[in-house]
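The other protein chains are all here in position, but one chain of the complex has been omitted.
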Amino acid sequence: MTGPAAPRRRGIRLRRASAPGSTPTVRGRTGAGRIAWLGMLPFLLYMAVFLGLPLYVVVHGALTSGGHFTLSNFSAIFSQSQYLTPLKNSLILALWTSLGPAILGLGIAAAVIAGPADGLLRRVVSSASGVFAYFAGAPLAFVWVAALGTLGVITVFFKSAFGYDLSQHFDISSQAGVGICYFYFQIPLMVIFITPALEGLKPEWEEAARNLGARRRDYIRHVAAPVLAPSFIAATLILFGSSFSAFATMLALDGCTQTVVPCKVNLEMSNNVLTNSIPLGLALGTEMILVVGIVMIGYWYVQRRAGRWLR
Amino acid sequence: MSALAKVSGIAVRGGQSAPKQRRARPRAWRVAILVFAAIFYLLPLLCAIKFSLINQKGHYGVQNYTVIANNSTLRASLFLSLEIAAVTAAVVVLLVFPTAVLVRLKLPKLTILMEAITILPIVVPPIVLAAGLLQMKETAPLWIVNDFFNHPMTILAPMYVVLAMPLVYRAIDTGLRAIDLHTLVDASRSLGASWPRTLLRVVLPNVQTAVLGGMFLTIAMVLGEVVIANLLDQSTLTFPLQMIQFASQDNAPGISVALTLMALAFTFLLLFMLTFLSRRRGAQSAGVI
Partner (left out) sequence: MTTDSSSPSVDAKAPAPPVVAAAATASRVGVQFTGVQRHFGTVTALRGLDMEIQPGELVALLGPSGCGKTTALRLLAGFDRPDAGTITVAGRDITSVPAHKRDMGMVFQAYSLFPNLTVRENVAFGLRMRRVSKEQRLRRADELLELVGLTDTNRYPYQLSGGQQQRVAIARALAIEPTVLLLDEPLSALDARVRLQLRAEIRSLQQRLGITTLFVTHDQSEALSIADRVGVMNFGALEQIDTPEYIYHYPATAFVAEFVGAMNRVRGRIAEGGAVVVLGQRVPLTNADSHAPGTAVEALLRPEVVQAVPDAGGPGEIRERMFLGSSVRLRVALDGADDILVEAPSPSSELPIGARVGLKILTDGITVADPRTPAVAVPEAP
């Protein structure tokens, strides 16, 4: 730009473009030194102590009896029907209270993000999802009872208006009743987990598909659904795990007389009469960890596949 | 002259391209599903409101709501829970925020691991954690039992931090993804700011809505958590447990419902107001989703 013209050289001499102060390497910018790994310690230690330790204690206790290693606890819970029935109930309950809310949550999330990002609908749904998903348990149970319990507003209304006693046919504390209550917080959980994936669907894909002759349902069938599938499955797995472990709602709704695994755990752990109940309770706890572990492996596998396409 | 006027009448605009226009008419399925969702969520809530307005004598009144001002046990449990919530929220942010920044900035390979860890508290049954804790209580030395296990704050708050971690991590991570973290940090560091200063003065303000949202959700969670609190059987009941106790007294279910509604409304309002606080307008939303 400025400065006198460089003295002319005879002919053209090529020089390598390297210079001592070349551009910084990628590693220099994102390289992780030892300090970075040290920085992870507080978090990892905390989790290890307050999450890992109780879990370890449970598993350890399940595998011991009278001070030495044994598998008798496990053989007990996997053979006696008083323990197998709750397992079956839990699994079935978790299944439909994860699939149903998954589909409904997907629909609601899709409906919401189609609107403007800073519109009223989005704000309301965003706030409400957070509240319902994380309040869960006891508080929601009360709302539910107020609506559909034996003295609930809807029940009373039906009785007085139509002479139809809802409580005869629909018991809020039955598995079905509790399950529908689960929907209340499972759906927002799904909305929260699936929204990032939905927003990851690029508008260019939809437009390109249309340009190539696809109607909306063709686009969904050939592009949107396959791309969303891994995230959908992952989110459903989370819902399954959350439902399987849900216990507070039951506790609040009817003091946990239902035969599902969490209640059994509670029963055994608080039972001071039988001497062997605590290890059994812990074994049941371990069983739950196992189920959850399988869910987590499924989740991890699906997320890896999902990440592959959308790099 | 007219052509000139046409040209000079053009308003000078910045270099923004025309906004992508959404469809003006909402599609039928959108409306249908949102109506369904509205009914599904509003109906029970409306019932609950009606329910809560029936006082113990069977008439309408707001006694259920004012009881909190009168009943000292309830007040005590509310304050206890709020205390625990505050401590939990503070600790969890302190723990999660630097870690989230660290992972996104320096250790991106750990992202999947972090995601797995943050899913754990959601799927691991709190009942199992509680069982483990109970077991630890049985076998722990006496001084630990006295100092930690017997006080609600010291035993519940740390566990609640674990339970709150997923939502706070998720909120903060979403907030970090939305900003150009690398550039911000590089700029701050090159101007001479130390790491703590950078985190506190540069990064944190840019994700403040996410952090606040996470904290509010933590409060929501603490006000509703019964599993661990129940199993660990403390002398002073936490707020949600107190609510359950009221419910089991057959002349006061309305109180529990009233309290629930207040807690729900309070948290919802906090989160809703938060969505207006975001610095980004337009294309970015400012809430949990």
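Letters A and B name the chains as they come in the text, with residue numbers starting at 1 for each one.
The criterion applied here is as follows: a residue touches a chain if its C-beta (ideal position, glycine included) is under 8 Å from a C-beta of that chain, and two chains touch if they have at least 3 such contacts.
Keep in mind that this is a model prediction, so the values were computed, not measured.
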Option from A:I35, A:L84, A:A176 or A:A208 whose C-beta touches the chain left out: A:A208
Residue among A:A62, A:L104 or A:V227 touching the omitted chain: A:V227
For chain A, the residues touching the chain missing from this view: 1-5, 202, 204-205, 207-215, 218, 222-223, 226-227, 308-311
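Rule of thumb we're sticking to: only the chains that are shown with their structure count from here on.
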Chain A-facing residues of chain B, complex: 20, 22, 26-27, 29-30, 33-34, 37, 40-41, 43-48, 50-52, 95-96, 98-99, 102-103, 105-108, 110, 112, 115-117, 119-136, 158-159, 161-162, 165, 167, 170, 174, 182, 186, 213, 216-217, 220-221, 223-227, 230-231, 240, 243-244, 247-248, 253, 256-257, 260-261, 263-264, 267-268, 271-272, 274-276, 281-289
Chain A residues within the chain B interface of the complex: 29-32, 36-37, 39-40, 42-43, 46-47, 50-51, 53-58, 61, 104, 107-118, 121-132, 134-140, 142-148, 151-154, 183-184, 187, 191-192, 195-196, 203, 238, 241-242, 244-245, 247-248, 251-252, 255, 262, 265-266, 269-270, 278, 281-282, 285, 288-289, 292, 295-296, 299-300, 303-304
